[in-house]
Every structure is written in C-alpha cells, then in structure tokens.
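For this depiction, one protein chain was excluded, whereas all remaining protein chains were kept in their positions.
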Amino acid sequence: MRINPRYINRLVRMGLNVQAYFTVGILIIIVAIIFFKGFPHTNFAFIFSFPEDMGREGGIFPSIVGTIQLALLSILLATPLGLGTAIFLTEYTKESLFTKFIRFGVESLAGIPSILYGLFGFIFFVIKLKMGWSLLAGVLTMTIMILPTIIRTSEEAIRAVPRQLRIVSYSLSASKWETIKKVVIPAAIPGILTGIMLSIGRAVGETAAIIFTMGSSLRLPLSLMDSGRTMAVHFYILAREGISMEKAYGTAVVLVLSILLINILAYYIMNKAIARYS
Amino acid sequence: MIDRTVLKEHLVKWVLVAFALSSLLFLFLIFIFILAEGLPLFLKVGLNKIIFGMKWAPTKGHFGIFPMIISSFLVTIGALIIGAPLGLSCAIYLSEYAGKRTRMLLKPAIELLAGIPSVVFGFLGVIYIVPLVRNYLGGSGFSLISTCLVLGVMILPTIISISFDALVSVPRTYREGSAAMGATKWQTIYKVIIPSAKSGILASFILGMGRAIGETMAVIMIAGNALKIPTGILDPLRTLTGNIALELAYATGDHRLGLFSTGVVLMVIIMILNYIANFGIKRKIAK
Amino acid sequence: MDTKIATDRLRLSFGETEVLKTISIKVHKNTITGFMGPSGSGKSTLISVINRMIDFENNVRIEGDATIDGTSILDGSINPIELRRRVGTVFAVPIPLPRSIFENVAYGPRLKGTSDRTTLHHIVEDSLKKAFLWDEVKDRLGTSALKLSGGQQQRLCLARTLALKPEIILLDEPCSGLDPISTAKIEDALSELKSEYTIILVSNNTKQIARISDFSAFFYLGELIEYDTTEKVFTAPSETKTEDYIQGKFG
Partner (left out) sequence: MSFRHWVILLPLIAALISCSAASNDKPGKKHTITIAGSTSVMPFTEKLAEHFMVDHKNFIVDVQGGGSTAGIQAVINNTVELGMSSRPLKNEEKRLNTITICYDGIAVVVHPDNPVGDLDLDRIRQIFSGRISNWRELGWVDRRIDAVSREEGSGTRGAFEDLVMKGNEIDDGTMVQDSNGSVKEVVATDPYAIGYISMGLVDKKVKPVAIAHVSPSIKTIKSGRYKLVRPFLYVTNGELDTKSRRFVDYVLSKEGQQILRNEGLVGFYD
C-alpha cells in the first residue's frame, strides 16, 4: 500500500512539533519546579545570612561569597594565561606539527570530565603540595579546567579577525604587538568575552572538581588558604545528605538564576558581536 | 627610541611564550600526572586484571573495573537512545520547520538547558524519576533506567545545538534542487538534508556520549553505585566516574592508585570519542 | 631632479616563481610616478618591497638592492616600523579600522607617541583637509568609520596615511572600486600633495596615469619594459608592447 507522501509530510511535521515542544517542555518543567519549590524560601535574609545547624537553618551567604571568589579568581588567572596562549598560537607560530599537537591537547582536555580534574587537583594540590582543602587549590584546579575553553574561544575569535585589518595596521607603522593590542584584540573581544562568560558559568555550576579541592567548610573563606563551599557544593550536600529540602531548593533557585543570568549575558554579547561584523 | 620598541616587541614575545608554555605545562601536567599515578598499578597488578577484572575491592587487593566500564557504556548508550531521537527531531524542527521567531526563542532556551548545573539534574532525578521508577517499574529506583533518563535529558543541548549547526549549514541549493524535483519537505529532509549533514549529526551524538560518560555527580546521586554489572534496567550500577568520586576522599596507597587507573581508562575512552568527533568526522565535513 | 627611491637589479621570487626580474628604476622626488601594467606584472610587488610589507609574505627570496635617499632599505639594520613611518601606503580596497573617524586618522600619530589631544586634533584636521574629506566629516569625527561611503572611506585611508607625515606615499590601485566623482576627488588631492611628497601610483587605469602622473613606468610579467616621462610614454612609446597596452590591446 502506498501512502500519499503529502500525508506523511504532515504527519512528520506534527511528530517533530510534538518532540520539539516536549524537549522545550522538559526545560520549562525543570526550571518551573525549582522556582515553585524554591522561591518561597528565597529572600533577602536567605541570601545575606549565615547558615546554622549545617545549613538546616539560616542562609547561604558564605557559599555565595565562595562561589564569587572561586569564579573571579580562576577567571583572573585563566584569562591572561589562556588569551596569551591563544595569541601566541595564532600570531607567533606557523601552523606546524607542534601547533597541531598543542591544539589536539587543548581539544582533548576540553572534553575531559571534571572528576578527573578533581582527582588531579585533590592529589596534586591538596595532598602533594600540602595546600589542604582551600580556596587556592580550588582556584588552581578550576583555572586548569577552564583554560582549554578560554584558549579555544579566544583562538577562534582572533582567527576570525580579517587579515587586512592587521596589514593596514602594519602599514601605518604599527609593530606586531601594537597591532595585536590595538586592532586584533579589540576586534576579537566579544568572542573572548563569550568564552569568559561560559567559563564563569562552568565555575559556578561545577561540583565534582570543587568538592575535592576547595573542600566543604561552611565558613566564609577569608584567605586563600581557607576552605569554603560554592553554591553548587552546598546544594549538593544539602540535597544528598537530606539536610533540608527547603534550603536545597532555595539554593537551587539562586544557583540557577545566576547561571541563567550569566548565559543571557553571554548570549547578548555574542549577538552584539554578530551584529557588529555583518 | 627604535631600540625601545624593538626591546618591547621582544619582551612581549617572551612574555607570551612564557604564558603559552605555562598554560601548556598546566594542561599537560594533568595528563602526565594521571598517567604517572595510574600506570604503575597496571604494571603491578596487570592490565588484564584491572580492565577485565570482575572484582573491585581495592583494600583487599582486587582492582577489577570491568563492571564499571560496562556500566559506563550502558548508561551512555541508554542516554543516547533517549537523547538522540529527541535531540535530532528537535534540531530538524528548529532548522527546517520553525519560523524565525520560534527559532530565536527556542535556540537560546535550549542552550540555557546546557548551563544548568548537573547536580540540579541529579537532585531532580532523585526526587522525581527515582520514585517514579520504584513505584511503577519496581526495584529501588536507583537504577540503570533512571540514570539513562536523566543523562538523556542532560545531553539534549549538546545534540541539538551541534546537529542544528550541521543541518543549517547544508547549502540552500540542495533544498531548492530537491523541491524543484517535486519532493515534499519531509522527502527532502530525509533523502537530501540528513544524509549531507550526517557527519555533523554523528559528531553531535559522539560528543553527547562524551558528556554522558563523563558525568559524575548526577550519576552517583541516581545510579545506586552497586559494583555488579546490572542484569536488568532496574538494577543499580556504578560508572567509572562514580567510582572515583565515591572513594577518592577515603583512598590511600594502592586504593588511590586504583582510582587513578580508573581515571586513566576513563581518559582514554573520552579521548578516543573526542578524536572521532573532532578529527575523524570534522575532516570528512571538510572534504 | 633628485632621486628619492631607487632599485638596483632587484630580483624577487615567491618560492619557485620569479615575480620581479632584475628591475632597476629611479623614482624622482616630489613627483607622481605611475606604475602600470596588466595583473601579474609585478608592480604591486615592487611597492610592497618599498614599504617592506613584503615581510608578511612567506617564501620570499630577494636579490639586488632598493634604496631611499641612497640608503638601502633591505639592510637588516633597517627597522621596518620606522621605515613605514616614512613610506605611507593606501590599498586598493579601503579598509577602515573598526573605530571612529578621528581614531582612524590618529592611529599612526598615537603609535608615534603623540597623545596630546590638541596636537592630535591639529594633525587629524590637517590630514583630512589634505585628503579633501574634512568638510564632509568635520561634524561627525566620533562616528564609526565603517559608516562612511566607499569613496569617503578611501579618502579617509589617504588621510590616515598623511597623518603619519611620510615622505613617500604608495597608492596601490586606490580608485579601482570607486565612482568617477570620488576618483576625481582623490586625483585632485594627489595633484596638490606632490609638492610635499613623492608619490607612486599603481594603476591599471592608463587614462588616470596619463592624467596625473609626471613619470610613467610600464611593467609586464615582472620586467620593467619602459620608463620615461608620462608625455613621452604616452605619445611616443619606444616599445610596441607599451603601445599595445596603452591602446588597450591587452591588459
């Protein structure tokens, strides 16, 4: 029996529609559950007060501070390193076996699961270098973890800068570094920023690598050698140990909201970049 | 004056070299460290006894991780079975059927899904999926099927965005050519567009597999972490990543080395997957 | 007349391909010299030796010498950055930097270390006036240079080069993409500028060369076929190839 292809066409279209909306539905449900359950427990006091009784009562202030410290410090370390590496790879080397090797290394490390970074960070920084569970060990581990992302996105952004812009700059008596500083990096900045935003998102959402390096102390980390918790780790412990479902949902709201914000910002920057070059 | 600019250029170059070298050092440090810590045990215990060993009791000298290798692949394939058709149809819908406004709305929404921390997925899995499975299918609920369901959702954004990019990059002329020959839209998609975007779609599946096999926290929350190879979809299981995360804090001596060996195996698997996705398949696209 | 630029048996090849075959030419000070010839004749390559932009190409081999004011510019001791301050270049396609009109013109002076706002403003105004662009943009110096029309962009590129206060200006087919009105404006600007600068104009447009240049050189397949005053080259060429080219029989 032959079925009319037009009929199949309509059927498929309907099927795809359903699946697409189903997929989006999952997203909406996930976000909705968290917000419905969490919002009643999220307020000013929750954000700005200290946890009591292991997080059963009180707020999540130290974990917010811990998250910000971790994300900012690792970005501050990883950005110059990653950007410098990207500039070196794109502007100062010729395509060779060596650069291919490096690129393969960076590419592979970008896909390596975070628990392997945790394994490395715990044994190397925490135990071998005797840092203990500390903000420092967490920051270093996170830096290595986001480095491949920053290198890759910066490299792509720098490569996308038209060659003619460089030539013009050289012809106007700019040196190589002046050209990079004044022409190449400004033109690549939206791409670089997108990479940075993605990395911040990763640092904020990461658990596996952080719990083994930064530890899980509930205190406010006041120095680099202090242990601390990020929001993601706090949420994980609250939920997994069954300490308090209300507080877990509340933490999840703050966590997801900050991630959404970071993503929206990244998306905005990216769109701006696209608008600028087309 | 001239000397100063020349000097500055050299200085900058060497600073950049130093930056590049130190970040490469950082990156290769982790490779080398994991290999250096993980390989000695392979020599001591024997490759076969680790990779094909059935028993994991590191404090008693058994380092077999075969069940975890199998479990890791089971959850990954299960996640793909759930995530691939959903993700691909969503990508097809977005690239071929959706209007510009729907696309503008849905694409970022799906990318946001990628940003939600995995612990949140794990938590929701424990609260909603696990009891559902326990009540309607039986068992404890901490099981292969629950893990696959959650991972299947988690890999959706990867699959959707990469196969979407592959579908969109199919030249317009292909579509027009096919339509000119009287094909319906679905025939065009099925016979022309999907075959020409095949490599990209495959890459999206493999990268999705990479994400599923590397997922840790969500998995230890849902999988139950039993050491046996699961015999049914309702059995609990332990993945390679889960093994490391569960025991890392307590491990010393050979036990710790055993976790590094687990890490080496995991790293090799991931690198093979990445290599296939990035180099094998992308090269084909380039041709 | 004084010789500003000279090449002495200059040979240049990209890998196996020889692009310039033993070129010896003397360009005179404060004149406009036109370089013409069909594509692949080597005229653009020759000017990229003079501003050392050839450094950015791979696999280049150079023999012979090139001098400015009698000093070799191919010598290892020459700083190409310093050289490019003396030799300004305007390219075929106008490529403004993605910044404001003011900052485009101020780019070169800033690199030289000029940061005083009033000095910069003077240089920018002066350069834009010389390029016949000032009146059109004086009220919107802060807007993006990418918003200008093609002709305006090319004059901006000229102004940007003038702001370097060079001795020599090289123009590589500066009017190839422009409408006749914009072309005329640029030609007017060049005629005014020659009293201060030595100008080399590379062009495929023989009529343009005839209109504004004092000397003309005809290149063909990497060789300098003919070089003399423009009047001589266009009225009584000594080579038949030159004559055929000028009459448009090939090119």
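Lettered A, B and C in written order, each chain numbered from 1.
The criterion applied here is as follows: contacts are C-beta pairs under 8 Å (C-beta built on N, C-alpha and C of every residue); 3 or more make two chains touch, one makes a residue touch a chain.
On a predicted model such as this, the values are computed, not experimentally measured, just so you know.
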So which shown chains sit in contact with the chain we cannot see? A, B
Among B:G38, B:P58 or B:G125, which one touches the chain that has been omitted from the display? B:P58
If the hidden chain were put back, which of A:Q69, A:T85, A:T179 or A:T230 would touch it? A:Q69
For chain A, residues in touch with the removed chain: 52, 54, 65, 68-69, 72-73, 75-76, 127, 130-133, 186, 189, 193, 215-219, 222-224, 226-227, 237, 240-243
Touching the absent chain: which residues on chain B qualify? 55-59, 67, 126, 130-131, 134, 138-142, 220, 224-228, 235-236, 238, 245-247, 249-252, 255
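Throughout what follows, only the chains that are shown with their structure count from here on.
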Contacts common to chain B and chain C (chain labels): A
Between chain pairs A-C and A-B, which one is joined by a greater number of C-beta pairs in contact? A-B
Distance between chain centroids, defined by C-alpha means - chain A, chain B (Å): 16
Touching at least two other chains at once: which residues of chain A meet that condition? 175
Where chain B touches two or more other chains, by residue: 5
In the complex, chain A touches chain C at residues 162, 164-165, 167-175, 178, 182-183, 186-187, 276
Listed in rising order, the residues of chain A that touch chain B in the complex are 5-6, 8-9, 12-13, 15-17, 19-20, 22-24, 26-27, 30-31, 33-34, 80-82, 84-85, 87-89, 92, 102, 104-109, 111-120, 122-124, 143-144, 147-148, 151, 175-177, 201, 204-208, 212, 232, 235-236, 239-240, 248, 252, 255-256, 259-260, 262-264, 267
Which positions of chain C touch chain A when the two form their complex? 51, 53, 56, 81-82, 84-85, 88-89, 91, 93, 95, 97-99, 107-108, 111-112, 157, 160-161, 164
